[in-house]
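With one protein chain withheld, the remaining protein chains of the complex are depicted in position.
Chain IDs A and B follow the sequence of writing; residue 1 opens each chain.
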Amino acid sequence: MTFTEIITNGTFLAVLGASIAVVFAGMGSAKGVGIAGEAASGLISEEPDRFGQALILQALPGTQGIYGLLIAFMILNKIGLLSGNIAVSSLEGAALLGAALPIAVVGYFSAIAQGRVSASAIGIIAKKPEELAKGITFAAMVETFAILALLASLLIINGLTVVG
Amino acid sequence: MAIANVNPTRMELTRLKKRLVTARRGHKLLKDKRDELMKQFLEVVRENKALRESVESRLGEVYDNFLIASAIMSRQVLEQSLMFPKYRAEVDIKTKNIMSVNVPVFETDENKSDLYSYGFYGTSQELDTSVNRLSGLLPDLLRLAEKEKSAQLLAVEIEKTRRRVNALEYVMIPQFEDKIKFIKMKLDENERSSTIRLMKVKDMMIQEARAK
Partner (left out) sequence: MAKTKYKELDYTYAVARLRALENNLLEANGLEKLLSAASADEAAKHLQTIGWKGGNFEEMLQSELEGLFSLIESLGGGEFLKTQRVKYDYHNLKVLIKSELTKQNGDNLIMNLGNIGADIIKNAVINRDYRLLSEDIKSAIALAYEQYARISDAQAVDIIFDGALFHEINEYVKELPEEKIPVLIKMQIDIHNIKTFIRVRKMGKSVGFIEKVTAAGGNIPREFYIENFNAPDNQDAGVFEHTPYRKVFSQDENLELSLDNMFMEEVKATRFGAFGIAPLAAYFWMKENEIRNVRIILICKNAGISEEAIRSRLRG
């Protein structure tokens, strides 16, 4: 198999799509959760009883990683990798790679952005623990765009028919 | 009593009479001195009181300023700022004679050029104000010390004079008078007894002549 054959192979392209969905969304989430986690530890070192609230805010940027995994599953399911009979043409593989891009790219950036908002929201609960809901709302606004990307990825995958 | 050991002689009488006259004159002079001292003293005290009140109230204000300065600046910075004063004042002490009492007079020689011994970083305007006011207070503080000491010295002198006046008035003069009276009485008595004696002698001489 030559290099050209590999990169035009449908299965390879589809698996690549699944991978970048997981890798980028996951990386973004890891960073976002990390940022929020640092802020949370800062808060907990002074106010240990706000652990629960801080944990909610820290978990918020984690959703992008889950979305990435979801899309990866759907792609792998579509090409039949999970059931064992893989049948996918180059074009179909390329389309599935394209379908993975929204959640990969948007997931990466939105998770980091959400991590920063969460960290700031931890600043809110440091001062006013009763305002947790508002902090969550701010972080959730960022989530919207991750969901939109997830939706786009889903629609594309659903719309494609893989015949092989 | 002192009268007991008085020599009832005419010479003593003249001497005592002379002393009585001197004592009376001295008494009058001392009384005048006392009155004049009182007058001076009251004047000094009045000035002193006014001065003290004004100095005390101004000192209170300075203290408040200083307190605020010490509250705004930290103790270390405040003490550092005032560690090395450059304002110098020299005081010359001279004396003035009031009714033969030597009272002190302070003459200050200040270099008024500059009061502030510190830079501007970390120091407060409140410190400037208190340093400035405090230095403005210095001449009055010295004047107050001067007046206070004068009043004290005058009071001592008045006390001394009064004791002398009283001694003259209630002890010396009455004593002299008593003694003079006693001598006079004694002399009169002597005179009378010698008269009687003479009469007696005369009688005896007459009887003797008749008997012859």
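In this text, a residue touches a chain if its C-beta (ideal position, glycine included) is under 8 Å from a C-beta of that chain, and two chains touch if they have at least 3 such contacts.
All figures in this text were calculated on a predicted structure; none of them were measured in a lab.
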Touch with the missing chain holds, among B:E79, B:E107 or B:E159, for B:E79
From B:T22, B:S117, B:Q152 or B:Q207, the answer for touching the chain not displayed is B:S117
Full-complex touch with the removed chain, picking from A:T2, A:S45 or A:T161, is A:S45
Residues of chain B touching the missing chain are 64, 67-68, 70-72, 74-77, 79-81, 83-86, 114, 116-122, 124-126, 128
Listed in rising order, the chain A residues that touch the chain left out are 35, 38-43, 45-47, 116, 119-120, 122-123, 126-127
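Please note the rule applied: only the chains that are shown with their structure count from here on.
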Per the C-alpha means, the centres of chain A and chain B lie apart by a whole-Å value of 103
